[in-house]
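One chain of protein is taken out of this complex; the other chains stay put.
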Amino acid sequence: MDGRTNLSLTDVVPRRTFEMSTAVRMANKGGRLMAKLVSLAEGVAHLVRDGDVVALEGFTHLIPFAAGHEIIRQERQDLTLVRMTPDVIYDQLIGAGCARRLVFSWGGNPGVGSLHRFRDAVQNAWPRPLELEEHSHAGMANRYVAGASGLPFAVLRGYTGTDLPAHTTNIRPITCPFTGETLTAVPALRPDVTVVHAQRADRDGNVQMWGITGVQKEAVLAADRSLVTVEEIVDELEPVPGQVVLPGWAITAVAEVPGGAHPSYAHGYSVRDNDFYRAWDAVSRHRDTFRAWLDQHVHRAGAAA
Amino acid sequence: MDGRTNLSLTDVVPRRTFEMSTAVRMANKGGRLMAKLVSLAEGVAHLVRDGDVVALEGFTHLIPFAAGHEIIRQERQDLTLVRMTPDVIYDQLIGAGCARRLVFSWGGNPGVGSLHRFRDAVQNAWPRPLELEEHSHAGMANRYVAGASGLPFAVLRGYTGTDLPAHTTNIRPITCPFTGETLTAVPALRPDVTVVHAQRADRDGNVQMWGITGVQKEAVLAADRSLVTVEEIVDELEPVPGQVVLPGWAITAVAEVPGGAHPSYAHGYSVRDNDFYRAWDAVSRHRDTFRAWLDQHVHRAGAAA
Amino acid sequence: MTDETTTTGWTADEMMTVAAARQLRDGTACFVGIGLPSTAANLARATHAPNLVLIYESGCLGAKPGRLPLSIGDGVLADTADAVVSVPEVFNYWLQPGRIDVGFLGAAQLDRYGNINTTVVGGDYGAPKVRLPGAGGAPEIAASCGEVVVIVRQDLRTFTERVDFVTSVGYGTGPGDRERLGLRGGGPRVVITDLGVLAPDPVSCELTLTRLHPGVTREQAQAATGWDLAVAEGLTTGEPPTARELAVLRALEATKADGRRQ
Partner (left out) sequence: MTDETTTTGWTADEMMTVAAARQLRDGTACFVGIGLPSTAANLARATHAPNLVLIYESGCLGAKPGRLPLSIGDGVLADTADAVVSVPEVFNYWLQPGRIDVGFLGAAQLDRYGNINTTVVGGDYGAPKVRLPGAGGAPEIAASCGEVVVIVRQDLRTFTERVDFVTSVGYGTGPGDRERLGLRGGGPRVVITDLGVLAPDPVSCELTLTRLHPGVTREQAQAATGWDLAVAEGLTTGEPPTARELAVLRALEATKADGRRQ
């Protein structure tokens, strides 16, 4: 990628605050590190590890597709993939065999139909079995909120009367200590690493996003480590209406990846490639066409970069 | 106030959603009402009632002083005043005898010192006794969040080891159903009415505020009824970085009150009158000087308006 | 939408969408899913309900899209919204407290009590015959909106005696169940299909055929229903789409194609 972003990541440390190991606390003691500017390949190499709990977030908008492709290229294995809407990006990761387990609330191709790789994995264990942990959007959003808040659980009015609680131990009743009312508790999500895409970052790694910002802030703050891909790195973050700014000291690494959300979009930089989403239905329907697509558009594209 | 804002409020209905009476639900059935544009006097007359639980919020910035003065002029009684930082505005309401009870987390004159009317009420029951329910900022903020979220309580890491829980039944332990960890629960705040000040509204009552927005959104959404005073009513809300927009259908009434936050300020319209806060220390120190101030600056100012 | 146009000049899907749009009252706030609900809600906003407040789970409050979005996160929704909030906020501050009047849901399976399945069909949960997308926002929309409107094509595969999985609760196993479960919204008020309109019986909560679309018979409706379908005493036939409704709907549908290269 861009030469100016390939600083070393060797001194990047986890940020799981109170859960940090003593060694890490000591390493971090002298001062809070600002987010490192890295290449996408470096960022994925250092921050996404086999067996990790990985959240790639972005609610239709700002989906970190380029980072997902890099994870596929680097052949990560046994990932627990977390995402409210495992749409095309997780269809690709699942079809490529990176995932062991999926934690999610809605797995479809928005406005188009089913995710065929996801279905193939669940129905036929291809290319490998996929465990599911299934929630509602409200539950997933609150699980990230709890993670970002350093709480072990969140409370909501949700799931009641549905068959969802029967299939996981991660949905439990809780009683209000004031009214006696029964509500629902879900445990915090604490990904090992969260990856999101944003419009801009400055050279200190402060990240700015706007438009539909979904659950990205919570997903980043809930995680031990975070990687943010951005459309561009700028000298100064000009304030924008609707912006969410994440301070550089709350982020592990930032990589400049223009167009890194395609076929999703970055408000103000690109538009959603709806044709791609529609075409994905045919591409992904069969294992062969999917593999050919993966080979051409992910593996070979990476080699050319 | 401005002639164009004095529409009738007689058909304004409470918005306590699920707690609404059946009659109110029926009245509201035909369609969601947009916020009414009213005069400040009308807004207070119809929305703030004797004995109400009233929250006037605004964290240093955007404090609805003019509305507080109107409550004093209309001689509301037996109010339970709720506010994270009952600073000069509640010193005035308490000294004027409007309050029976105060629910709060920090009662001081920021950067200056004590609130003398507040102290006189607590220490000497003047002009009447004042019951206290005391929290931390984190607890109060989460109580508003629970109210805004339609939940009976909120969970936080807070109060532990302090003497605060010994003085209210509204701080209780709660156990995480997943980890067994003990945390703290606080009940939702559900004011009868919340009053806030904002920079702008449009003619549909959509409200826009920016700068330090504190807990105002949560306080409005937690309340049964809401009154928002604004610097100006405009045709179109031009987007502003850092804005919080509250849709008109989530607000009961809006009143145009230029300068309505003074001596607090409205970012982009005015600056904080720090001299006033400093001078308040002397004005409020004695009952006589306070009464004289109240007479001149609240009662007579209202008569002149 | 199917391309099959009836001799009366509109398709069954068009009739369904028009009938659904008519259910939305002006000035109400409506939580809108993508697909048929979004089409119907935008048709309502473009015809009799200009002040309909559209809430999309992507956090767009009061979106006023000039064309049909393909996804609930299209840029046009954010650009035209009164406010864009985070996803946790839209569920916690807006949906959960009951601020939204109408929830607009689709279904892969629907039973006689209006319970909805969008999770798995056939086999068992761990090894289903068909894996569907799952819950999304639906369980809490069904629980917390003032009322629910369901829009779904009616056939034996969909209208089943029992849903294979309860993703979103209608009336559960019958009267009193919503109250027992502590669900605070009113539940399904109406189900709009390509054949007609069903509403819960006020006493039994069972979905009852109350209206047929023009040209549809009650026998056709029964044949498309996997249980013994109750029929209201005053069963009526609905009004066909007006020329304006059809024109606006077709113009909206055309914008979806435009949106492909938005």
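In this document, chain identifiers A, B and C correspond to the written order of the chains, with residue numbering beginning at 1 in each.
Just so it is clear, a residue touches a chain if its C-beta (ideal position, glycine included) is under 8 Å from a C-beta of that chain, and two chains touch if they have at least 3 such contacts.
Quantities reported herein were computed from a predicted structural model and do not represent experimental measurements.
Looking at the complete complex, one finds that the omitted chain is in touch with A, B. When the missing chain is restored to the complex, the residue among B:77, B:169 or B:182 that touches it is B:182. One of B:215, B:240 or B:255 touches the chain omitted from the figure, and that residue is B:215.
Annotation for subunit A: contacts to the undisplayed chain at residues 17-18, 30-33, 148-151, 206, 217-218, 221, 244-247, 249-250.
Contacts to the hidden chain, counted on subunit B, fall at residues 59-61, 84-85, 104-108, 110-112, 114-115, 118-119, 122-123, 134-138, 141-142, 144-145, 156-164, 167, 181-182, 211-215, 217-218, 242, 244, 265, 267, 271-272, 274-275, 277-278.
Here, only the chains that are shown with their structure count from here on.
Across the assembly, the mean Cα position most removed from that of subunit A is the one of B. Once the centre of each chain is set as its mean CA position, subunit A and subunit B turn out to be 38 Å apart. Here the spacing of subunit A and subunit C, counted between their Cα centres, is 30 Å. In subunit A, the residues that reach two or more other chains under the touch definition are 156-157, 181, 242.
Among all residues of subunit C, those that touch two or more other chains are 92, 96, 144, 184.
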